[in-house]
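With one protein chain withheld, the remaining protein chains of the complex are depicted in position.
Showing chain A:
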């Protein structure tokens, strides 16, 4: 990384119109930026990425996403002096520094940046897309007509499996190693034969985005190494503090410490679960009570939530032990599970204090066989969700209203409706299970002084 940070002077790198507005961000800028810009640009880009994340977690359709990305971009990334491209590049490289430093952060950054790139690329005019391919020397060649004819059946079948119009002789397909289009492979969105993926030109975006992703993925690891070995030391007075600060700037309330300073007592837990837990946690809690066991995903989701609620480590251990112990004996619990709980409280292993999961993260999780974690609005069948809501004594009409939101994939809105129905009070929206809990306590137990998160206008982080 070769930032030269100056306080006033700026050298502009030739961002003329002859080039595509998009970039693979292959080389770090050598332009000079002021420290203020350094930070401001990064924050602006972060706002774009966070907005995108929220939309993704709401399961927005691709057209909606694209419109949103263009909007966000316009709102935050425009500059008054026409150096949009510089701002794009600088902010990207700054956030690289911020998000290179753990696997979790890298993963988040990679997937948000890739999605951002994909949406931006997709919205470009075909000519601009072509120019981008040429600028970046991407050598994609269409398959011949005879090749097309020989595998036409399969290509038609893939299109039908995606409910897309069948390809015909005019359609263009690119043949690329499957490694280059991981997203298309993962979703079975292409025909793959002997290691080659046949990508229709309508999916060109994925092909390019795949390139983007793999380049960025590698670059992030390199950035991390460089950060560790050189930058953090050389820049210990200037950039490093800013980067540190940026990485903790989550644009949302932090629930890792249990914001309600009053701790909750073990014996109140059942009542609290009934009145103040959001459905996801309520379900996990009572499943645990019922089965005296939860699989890993459930233990994490509930365990960190309880930590955020204010359950102390000793109580947490006692709580989990009393449940698991019934099924497997206390000894086995202490041997195999206690570690994990202490770990979540930062008492073992890397000693990181883990943060409770946000709705985004929970909604994006993929519970499997035997799992009870996830967001009920997202992961339950309609029937089971109806039953779960019924057990909270909600009327048929409100349940129907909630299910309607679910059908439109507004899971958090559905959760907010549930909150309002069970508390007889408005909410500004639910984006974190711990926020749900705190709002609920505020209403049901007004004597506890609360300076509850007023800053809910921005989303909570994915961490």
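In the analysis below, a residue touches a chain if its C-beta (ideal position, glycine included) is under 8 Å from a C-beta of that chain, and two chains touch if they have at least 3 such contacts; residues count from 1.
What we mean here is this: contacts and distances are computed from a predicted model.
In the listed set "tRNA (adenine(58)-N(1))-methyltransferase", "NEDD8-activating enzyme E1 catalytic subunit", "Ubiquinone biosynthesis monooxygenase COQ6, mitochondrial" or "DNA primase", the entry agreeing with the UniProt name of the missing subunit chain is "DNA primase". Remark: the omitted chain is touched by one listed residue; of A:182, A:325 or A:429 this is A:182.
Although one chain is not drawn, the whole complex shows that of A:66, A:84, A:104 or A:315 it is A:104 that touches it.
Which of A:21, A:175 or A:295 touches the hidden chain is settled by the complete complex: it is A:295. Of the options A:51, A:167, A:308 or A:376, the residue whose C-beta touches the omitted chain is A:376.
With the whole complex as reference, residues 102-104, 154, 157-158, 160-164, 178-179, 182-183, 185-188, 191-196, 213-214, 217-218, 221, 224-225, 228-229, 232, 283, 293, 295-297, 300-301, 327-328, 332, 336-337, 339-340, 343-344, 348-350, 354, 357, 365-374, 376, 379-381, 383-384 of chain A touch the missing chain.
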